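In this view, the complex is presented without one of its protein chains, the others remaining in place.
We just call them A and B in the order they show up, numbering each chain from 1.
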Amino acid sequence: MGILRRRRATSDGPVPADRSIVTIADAPPRRNVRVCGQVTRMRARPTSGLPALAVSISDDSGTAIAVWTGRRAIGGVALGRRLVIEGVATRRGDQLEFMNPEYTLLVR
Amino acid sequence: MKVVIAGAGSVGRYMADQLHASGHEVTLVDQTPAVFDRFGSEGPVTWFLGDACEVATLDAVSVADADVLAAVTGDDEDNLVIALLAKQEFGVPRVVARVNNPKNEWMFNEMWGVDVAVSTPHLLTAVVEEAVNVGSFVRLLSLEGGDARLAEVTLTEKSPAIGSAIADLGLPRESTVVALIRDRHVVVPRGDTVLRPNDEVLVLVTGDAEDDVRRVLVG
Partner (left out) sequence: MHVIVVGCGRVGSTVANELVARDHDVVVIDRRREAFRRLGSRFTGTTMTGVGFDRDVLTRARITDQSAVMAVTSGDNSNILIARVARETFGVERVVARIYDPKRAVIYERLGIPTVASVSWTSARALRHVLPDPGHSDWIDPTSTYALVERKVQAATAGVSVGRLDEAGLRVVLLTRTGAARLPDRALLVQQDDLIHLLVRADATADVDRALVEVGAHR
């Protein structure tokens, strides 16, 4: 239910992912996107003692980070693995960071 | 800035008014029709009746374009879920969440998409302590998952810092005086600002420096 009072013109919110993959450099933050790259770095990044896995994914245009909360490892996600990441990224500094994105393992 | 506030209780409404007065674009979301009916027709802030724990509601109020989302309902579970959705599904750069029950404070961090946790009990205690116990070191806010804290001290005449310039105090490196409130005015602190009794000093402290800061300002 939504009753809106005096609402100004706004966007329609995140659009559903266009199934096509964009380069990391072209990926807009705050919108649902798909990028494809290779795992170039993996880091356990605990927060307040709880586990989190931070993975750097690089394509020819740049590097983005995917963070999965509450886990130390994901089967199949290792250095050199190619994968597709789909989700909404936040801009952190000059890098895009995805929180718990969908991922698809590709053949190495 | 575009700010979306989830939870239109007295805290949310107060924040909305303050932020709007500062020139920000504010939307208030609440799911209680009675609250909406009673307060939603007053004032210039935009209201939305809906459940902020639902992606559809966050979509409808354009959280995708918001600079800040504040989850300040009276329910910690709701605040955590709203924060998670805001960060994970909408990439909101700054997510603020209110902690109602201190027992839950340990969850209010990156794990749930929370950038800044605001503890109502701490703030309330700070307000009470300020009225009752001038001169003590009061922690106001925890930032960055508890690693940075904003603290406040009202200096008494007995404070060892009285008469010294801020630069000469010997404050530890992991701390900064961010503001000074003197005679109800905010003074931007400089190295040569000399501290006086009744100055209200706001200090940002990281790491383990709190005890040193307390020693310098309180004794």
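Heads up, the rule we're going with is that a contact is a pair of C-beta atoms (placed from the backbone, for glycine too) under 8 Å apart; a residue touches a chain by one contact, two chains touch by 3 or more.
On a predicted model such as this, the values are computed, not experimentally measured, just so you know.
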Check: In the full complex, which of B:Asp78, B:Glu110 or B:Glu200 touches the chain missing from this view?
Finding: B:Asp78
Check: Hey, which chain B residues sit against the chain that's not shown?
Finding: 53-56, 75, 77-78, 80-81, 84-85, 88-89, 103, 106-107, 111
Checklist line | Residues from chain A at the interface with the omitted partner, ascending | finding: 50-51, 69-71, 73-76, 81, 100-107
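Basically, only the chains that are shown with their structure count from here on.
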Note to self: Please tell me the distance, in whole Å, between the geometric centres of chain A and chain B computed from their C-alpha atoms.
What the structure shows: 28
Check: Mind pulling up the chain A residues that touch chain B in the complex?
Finding: 1-8, 10-14, 29-31, 47-48, 50, 52, 69-70, 87-91, 99-100
Notebook entry, point to check: Tell me, which parts of chain B touch chain A in their complex?
Noted result: 25, 27, 36, 40-41, 46-50, 56-65, 87-93, 106, 109-111, 113, 145-146
